[in-house]
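Yeah, one chain of the complex is gone here, protein chain that is, but the others are all in their spots.
Chain IDs A, B and C follow the sequence of writing; residue 1 opens each chain.
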Amino acid sequence: MKAAVVGASGYVGGELLRLLLRHPRVESLQAVSARAAGEPVARVHPNLRKSTALAFDPPEALRPSDVLFAAVPHGESAPRMAEWMASARRVIDLGADFRLRAADRYPEYYGFEHPRPELLAGAVYGLPELHRAALASAPVVAGPGCMAAASILALAPLARAGVIDPEHVVVDTKTGSSASGAEPGPAGAHAERSGAMRLYSPAGHRHTAEIEQETGCRVAMSCHGVEAVRGVLATCHAYVRAPVTEKELWRIYRAAYADEPFVRLVHEASGVHRVPEPKILSGTNYCDIGFAADPHAGRVVAVAALDNLGKGAAGNAVQCWNAAEGFPETLGLEFPGLHPI
Amino acid sequence: MKAAVVGASGYVGGELLRLLLRHPRVESLQAVSARAAGEPVARVHPNLRKSTALAFDPPEALRPSDVLFAAVPHGESAPRMAEWMASARRVIDLGADFRLRAADRYPEYYGFEHPRPELLAGAVYGLPELHRAALASAPVVAGPGCMAAASILALAPLARAGVIDPEHVVVDTKTGSSASGAEPGPAGAHAERSGAMRLYSPAGHRHTAEIEQETGCRVAMSCHGVEAVRGVLATCHAYVRAPVTEKELWRIYRAAYADEPFVRLVHEASGVHRVPEPKILSGTNYCDIGFAADPHAGRVVAVAALDNLGKGAAGNAVQCWNAAEGFPETLGLEFPGLHPI
Amino acid sequence: MKAAVVGASGYVGGELLRLLLRHPRVESLQAVSARAAGEPVARVHPNLRKSTALAFDPPEALRPSDVLFAAVPHGESAPRMAEWMASARRVIDLGADFRLRAADRYPEYYGFEHPRPELLAGAVYGLPELHRAALASAPVVAGPGCMAAASILALAPLARAGVIDPEHVVVDTKTGSSASGAEPGPAGAHAERSGAMRLYSPAGHRHTAEIEQETGCRVAMSCHGVEAVRGVLATCHAYVRAPVTEKELWRIYRAAYADEPFVRLVHEASGVHRVPEPKILSGTNYCDIGFAADPHAGRVVAVAALDNLGKGAAGNAVQCWNAAEGFPETLGLEFPGLHPI
Partner (left out) sequence: MKAAVVGASGYVGGELLRLLLRHPRVESLQAVSARAAGEPVARVHPNLRKSTALAFDPPEALRPSDVLFAAVPHGESAPRMAEWMASARRVIDLGADFRLRAADRYPEYYGFEHPRPELLAGAVYGLPELHRAALASAPVVAGPGCMAAASILALAPLARAGVIDPEHVVVDTKTGSSASGAEPGPAGAHAERSGAMRLYSPAGHRHTAEIEQETGCRVAMSCHGVEAVRGVLATCHAYVRAPVTEKELWRIYRAAYADEPFVRLVHEASGVHRVPEPKILSGTNYCDIGFAADPHAGRVVAVAALDNLGKGAAGNAVQCWNAAEGFPETLGLEFPGLHPI
């Protein structure tokens, strides 16, 4: 099949290229970037040296494709979607422009009036674990935000099982520096970010809207930037309606994810890696989920770890494509991750 | 005055020595360590090279002093307290053995029956911001846990003001690697800790008991180890009884801390350092506090940052001593911290 | 084919398992570890969760195999080699016991008398780039040290071309924390290693002997531990016999490595990644090589980067096996690495 990546010079774009270059069903691949047009891909993404001779094409040279992955800044997908839908049989958008079904949340969370609200109903929120069946026929798939993906995968089973109080859910996330993209400002400078524990968004984070849409909970979200490059950890503190045991939690999560190829339940009694840890997920498409009951406080702690460029962006997008096309869902996503790293 | 540090070869002990060596009121200083007895202090604490010719004495060589600082593992202070009280006019214990007033919480949180429960009533919880007046006459001062100190300083003003629901307070802490001491196990190895976001205690953390004692709230606490060496960040998510504005929060925190020499309110509109950030506090005795209202979720976010060896341990202990003796409270604690670091 | 990994619970052992589990020619795999016998592999190597149900076998349960990879401490291979050679058609030893052809260098560099000196002549130094032809018939392949591999690949072409003064070669290496293995001592604790630039071996490093053996140069080697987990950078400063231009250097390195699948020459005029950088090599089998002429000082700078667990250990061992068996040399080693990471 023919695949195109628009916005291919950023971190997410580079990760898409890395995955698609080795994907067994990709016969031809186009890398599109306004900023890097004309440059060899491997100069911008040095990990791809000797893996590809591809160069970036300018946006106006976009060719027809079976699938188009878009990794452009928020607000830039919606105006171009009609063009992309004409060019590609399927569009997987990794930005925020088609994640929210309610058009009126865009002004609130993203600061712009949605230019194509009529397209929102047709877009499917791209988490195969929640919306697998709808992916095949969706003309537009909207890949989740990285922190939203982690939080939703942690919370959805609890919310669906009805064990948590949907009005009192705290989501405290931690994320690495690559989440702010390949062109970070002064706050992303190494001397400022090294060893940081930075509460960069105490309240009102944009991913709140997605998490609420997908879980039905009212979410109190705060986001921190910490020293790491690719990981996201979402610690979800959910007050429970009634006491819940760890055995019940095991049952709930197993029921939700036993057959999922990319969700692993991590809850060990001993060792260094008893709980999900994003660092060992770098480069993978896994979301590792852990949990604990806290009877003292009347709370469940659910925690999810993923690679913000993997299951939080590019890997998940490829999984969505696999699912939509009926390929084996793990195709091209078999890398198990490194330890130590 | 004569000062002694027992447990002087650990990280907290080293920080006490660093501070006391330059404290204008310390005339003689003894460093006691069973493990390092006989060794020069500067071999164990290489930052003190050329600053001191002191060597460690064994515990049996402890000399009478005006103040004894104890930095020994939990459970080791209580059995030795009588001896220390006989040896020193004032004991400042940096472990947990005298932090909790209720003896029955020791088996629950620390796994041991308290051997000297009759001493608990006389011990003062060593946060000058909360218990300054009581310090002068206290024979034993119990320095808080590092994560407890941060959480309490963030939450106490809100709790006292009555704006938060005391039953629904989530404390999500992040801490650097020095918190596990100078002899960490395999989880503290660099290859495992580098870039980590490790939920090492989802529930039941020992500091919960202190925070509840000092704030009157029921606390849902989870602790994470992240990549950093000395910092603690406590993000406190407190549901409110009724909507509260940022202006009210300003008023509450200013009323609590306007005259405190070591609490800074950090809440800026722009720049890299809009909120408290532990990394710039390394080596200082500051606790930086920030806050935000979240009307959407009915929550206040209160965040406190400190150096776990500074305001979270040694620096705070020296501040307690200064307060107890009636010295200027900032004596020997003037280092303002580094940026960048 | 049947493969066995002895010493499978360490970092190198885990990397071997990761690679062999997905190697298309491995039909059965045994993981042997005295320390972890009985434990599931994925508990020790958490990246392999959901990838394998394998458990560690004790050494006495070693089964016959086509290839045995040994990742045990220096000095432990030689006494067991006879047993391994009886058990496996081919042994690839990743320790130092068979790297040096001259038995008398073992007391000097490793502090032990070699117990089986008669086996040294039959062992092949496992760098395919230098000894490819000899690998097929070698009963024992001795994988290089990680810093030696980098230094030799950087220096060998210059030494063979006769452009450098073999008596004045300085090798200044930098390495990440995983090089000291899964059980590091206090120097490997995060609080000590974070941000470190530690000259841990100013002179006399063991890898000196290998580099001298393979390049014919007298080597002045110093090794540093820096903050990173998996990388090695070897900066080689070689005084030249006569002035040499960058054009000549290009020609020398291209002649040596143009057809090598895992050596990349990195020498770009602009961008962030103009020279070899180990971090983007994590998990790969690449050795990236760069160079510069320094006419001012009469020197060539040759620099090589690799992953100390990849091309510096496990990846290179698999490449040796591929070469020895006549498999495509890149089999199972196709992972291109991550950026950023």
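By definition in this document, a contact is a pair of C-beta atoms (placed from the backbone, for glycine too) under 8 Å apart; a residue touches a chain by one contact, two chains touch by 3 or more.
In this text, all values refer to a predicted model and were calculated from it rather than measured experimentally.
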| item | value |
| --- | --- |
| Per the touch definition above, residue among B:23, B:45 or B:99 touching the missing chain | B:45 |
| Option from B:151, B:282 or B:322 whose C-beta touches the chain left out | B:282 |
| Listed residues A:178, A:201 or A:284, member touching the removed chain | A:178 |
| Interface with the undisplayed chain - residues on subunit B | 11, 14-15, 18, 21-22, 43-51, 177-178, 182, 194-195, 229-230, 264, 266, 268, 271, 273, 277, 280, 282-284, 286, 288, 334-341 |
| Positions on subunit A contacted by the hidden chain, ascending | 11, 176-178, 182-184, 186, 188-195, 227-229 |
| Contacts of subunit C with the absent chain, listed as residue ranges | 168, 170, 172, 174, 176, 186-187, 191-192, 194-200, 202-204, 208, 218-222, 224, 226-229, 231, 233, 235, 237, 239, 272, 275-279, 290-294, 296-299, 301, 303, 305, 340-341 |
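As a convention for this text, only the chains that are shown with their structure count from here on.
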| item | value |
| --- | --- |
| Chain whose Cα mean lies nearest the overall Cα mean | A |
| Mean-CA-position distance for subunit B and subunit A (Å) | 37 |
| Rounded Å distance, subunit B centre to subunit C centre (Cα mean) | 45 |
| For subunit B, residues that touch 2 or more chains besides their own | 176, 186, 191-192, 194-195, 227-229 |
